[in-house]
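Can you read through this structure? Questions will come right after.
As you look at this complex, bear in mind that one protein chain is not there, while each of the others sits in place.
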Amino acid sequence: MTTGLTPTEHITLNMGPQHPSTHGVLRLELELEGEVIVACRPIIGYLHRGIEKMAEARTYPQVLPYTDRLDYLSSSSNNMAYVQAVEKLLGLEVPERAKYLRVISLELNRIASHLVFLATFANDLGATTVFLYGMRERELIMDLFSMWAGARLTQSWIRIGGVGADIPDGFVDQALAFCRLMPKRLDEYDRILTGNRIFRARTEGVGILPPELGVNYGASGPTLRGSGVEFDVRRAEPYEVYGDLDFEVVTRPTCDCMGRYLVRMQEMRQSVRILEQCLKRLPEGEVRAKVPRVIRPPEGEAYGRVESPRGEFACYVVSDGSPRPARVRFRAPSFYHLSVLPRMLQGWKVGDAVAILGSIDIVLGEVDR
Amino acid sequence: MNASLYNTIGQWWYVHGLPPWIFEAAWMVAMAALVTVFVLLSVLVLVWLERKISADLQSRVGPNRVGGRFGPLQTAADALKLLLKEDIFPAGADRVVFWLAPFVVFVPSLMVFMVLPFGERLAVNDLNLGVLFVVAVSAFPVIGLIMAGWGSNNKYAVLGAMRAAAQSLSYEVPLVLAMVCVVVFAGSLRVGDIVAAQREGGWFILRFPLQLAFLLYFITAMAEVNRVPFDLPEAESELVAGYHVEYSGMRFAFFFLAEFAHLFFVSAFCATLFLGAWQGPWLPPAVWFLLKSYAIVILIMWIRWTVPRLRIDQVMGFSWKLLVPLGLAAVVLTGIVKVW
Amino acid sequence: MIGSLWNVIWNSVFSGSFWYPLAFVCLSLGVLIPAVLVALSRNMVHAALWLLPCLVSVAGLYLMLGAELLAGIQILVYCGGIVVLILFAVMLTHGLGDPDVRVHNQQLLWGVVAAMAVAGVVLRLLSQEIWQSGPPVAVSEVTGRLADALLGPYVLAFEVVSVILLAALIGSIVIARGDAAPEPGADDSDAEAGE
Partner (left out) sequence: MIEELRSRFGEALLSAEQVGRELRVSVAAAALPEVAAFAKEHGFHYPADITAWDAGDELRVVYRLVDLASGEHLVITVPAPRSGARLPSLVPIFGGADWPEREIYDLFGVRFDGHPDLRRILLTDDWEGHPLLK
């Protein structure tokens, strides 16, 4: 942008850690030339609570509630990744009903999380009304969560060996009613936002993430699928009952903010589809396998992989044969997405920064751990 | 009523041989005070209206406690709170500039009301250059915004101020072009004459090329009052609050007042230029005037709470690449139609 | 005694002969003092802001001469346009961290010489002219006459000037644009680092 006549001075702008659009306590050090971003340095760690360290001093079941606090918008994915790793170590087989219930939980959480994405993304672009629309439908999911877990965000309902408790009466009907409502509401979002000229002008072609760059930086989930890479852990390594379910892995070839947005919007429809299948097929039976009172997995390591709403959320557990894990490591998708962010921001404007940051849908809880 | 009161007192004054200009001056001061009070009260109503409209669009309830079921006194309570808050000067601020900025924004936004006819002969002073006066005085607030942004010693504020300056410069051109169309059609810069011209031939929005001017005026007016989709100078998600990020309490209230006063003014002026001002059947003129003004206000609010925000280069491109050529075309078209 | 003095004041207060010079003096000071401050301010933004009262006072002088149109245009163009542009340019090019710049005084000598020369010329011209004082002749409808003149006898000149200004506007845009700005995100280093 320097035409050589008058070199404009670069200013360094600290976006965050307190800023309406950094989605938590992220700090972006932006170097600006006028409004154009020349360089960006993400600075993280403001929410570091040392969960991985704390896990080393807790027994296996005690670690579970900590995982809720990672990606606080989709606690069941975190629970699932950890539980999956521990069950792999134990070689535990989970009852069929529990598997279905877990998938229901995961998909409901995916919709809830994508709704928050929709809400905050729209809000970042100035469409405040859509923010409240997203929150309105999310509230219905929160009601369902409180029905089975008594909590809205930190559920810890997926437990080692199954789920915490069976679903209460009336849950299935209420969930099915939600499944009938949701597609209509999605159409409503499309009408108010997706087709809007201003929204398209702000998102189409903005914040390009080339597929090779995305893969090379370990991006995953809708962020990577928005660049046309068909990678979804639910398909690549089906866990629970995903292998038996009929759903599409949504991809978009455009690599831009719009692509990532559309992938999430379509994924909500797919999640509704999965939910309907699970709710209708839900078998009777136990919801929890026999688990020893003190969990003492044999020496070894396991890697639990889950497709969280943000991407590949994984948990790497190393056991030394004691009741406490030797190492619990959480692989957070947002961590990797943030590390490509500087590449995606270069050359765009401050206004685009919030759009691009919003489009990769990070949660600082899992970035900082 | 206004006219007769003016005549009665005026006659009394002349009969007693007092210099007429004192009466004129006193009359103007009194009317200005009246208009100021009216504007301040309108702002309270407008803020409440905005909250209720946004709440309704967002399937919320909005204010519903203070002063009854619909929260009519909520804004008054908030204003009172702002008055009582501590007045904070940020460290490293340019104190004089920081202190002065709210007034530079606020005073012109009241001054423009002086030429606005609230009814027949119900303008404080129907200057013969009324439209020019409006345009000239509306050019001031942006300097106040720049002062606020720069004086705050905050980078977000400076970015907001720069955006405000760029945006206001770009949108003033099509705004003036739109007004030129009206002026050419009415053949006068006096607001009263423009209203009179609409009495004879119908509202200006119904006359052929002026629909284009109306559209231009409406869009640029939204940009001038920094409303979504043109609210970049204070884009909350990008610049936190833009130029007024460091302001609190009373000083913040001044910006807020100015913003809503300006919003009301551009709507009222829109009604005056294009919708026949206070003219209408059955109802008293002042009621017609308010009805039309509020219709435009509500339209602007509706748009604000529906669409996302543009990016700064898109905003500038929109003005220079589309609105300015359109404005030029509108002026030429108006000239052709007028000469015909 | 006191009564008669009071009468004198009273009469002059109510005639234009008192207010008119007073307003003139006030406005002149309003032009001169800020103008000096513009030149002496160490802070670029302050200097630009001092232009504001200066230009507004000039508009006030125009008003006193009955040139309302000119006053309006003065405020619109100078306060709303030029000052904003200057402020914009100052903020864009100048470091935000250090608002105080040194006023460069290296050319003090030449400045004084030039100022003296101008002052001499002005004073000489002033002394040659016989100045009438007193309230202005009431000029009615300046605007109308101006409009008639511009769109009557001088319409061709008016149109030519408009076209030239438009051409200048477009030309400056073309010059300012320079080479096509590089597309964001199309940086080469991105592509090679991707693989």
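Every chain is named by a letter (A, B and C) in the order it is written, and numbering of its residues begins at 1.
Everything below uses one rule, namely that a contact is a pair of C-beta atoms (placed from the backbone, for glycine too) under 8 Å apart; a residue touches a chain by one contact, two chains touch by 3 or more.
Small disclaimer: the values here were computed from a predicted structure and weren't measured.
Every visible chain touched by the undisplayed chain in the complete complex is listed here: A. Although one chain is not drawn, the whole complex shows that of A:Tyr189, A:Phe231, A:Phe247 or A:Trp348 it is A:Phe231 that touches it. Where subunit A meets the missing chain, the touching residues are 44-45, 48, 50, 52-53, 56, 212-213, 215-219, 229, 231, 236-237, 303, 305, 312, 314, 316, 318, 326-327, 329, 331, 335-336, 338-340, 368-369.
Definition applied: only the chains that are shown with their structure count from here on.
For this pair, subunit A with subunit B, the centres built from the Cα atoms lie 45 Å apart.
Centre-to-centre separation of subunit A and subunit C, using mean CA positions: 58 Å. Rounded to a whole number, the gap between the C-alpha centres of subunit B and subunit C is 25 angstrom. For subunit A, the set of residues that touch two or more other chains comprises 11, 34, 352.
The residues of subunit B that reach two or more other chains are 155, 158, 162, listed in rising order. Touching subunit C in their complex are the following residues of subunit B: 19, 22, 94, 97, 127-129, 132-133, 135-140, 142-143, 146-147, 150, 155, 158, 161-162, 165-166, 168-169, 172, 189. Across the complex, subunit B is touched by residues 14, 43, 45-46, 49, 52, 68-69, 72-73, 75-76, 79-81, 83-85, 87-88, 91-92, 96, 99, 141, 143 of subunit C.
For subunit A in complex with subunit B, the touching residues are 11, 13-14, 19-21, 32, 34-35, 122-129, 131-133, 136, 192-193, 196, 198-199, 201-202, 349-354.
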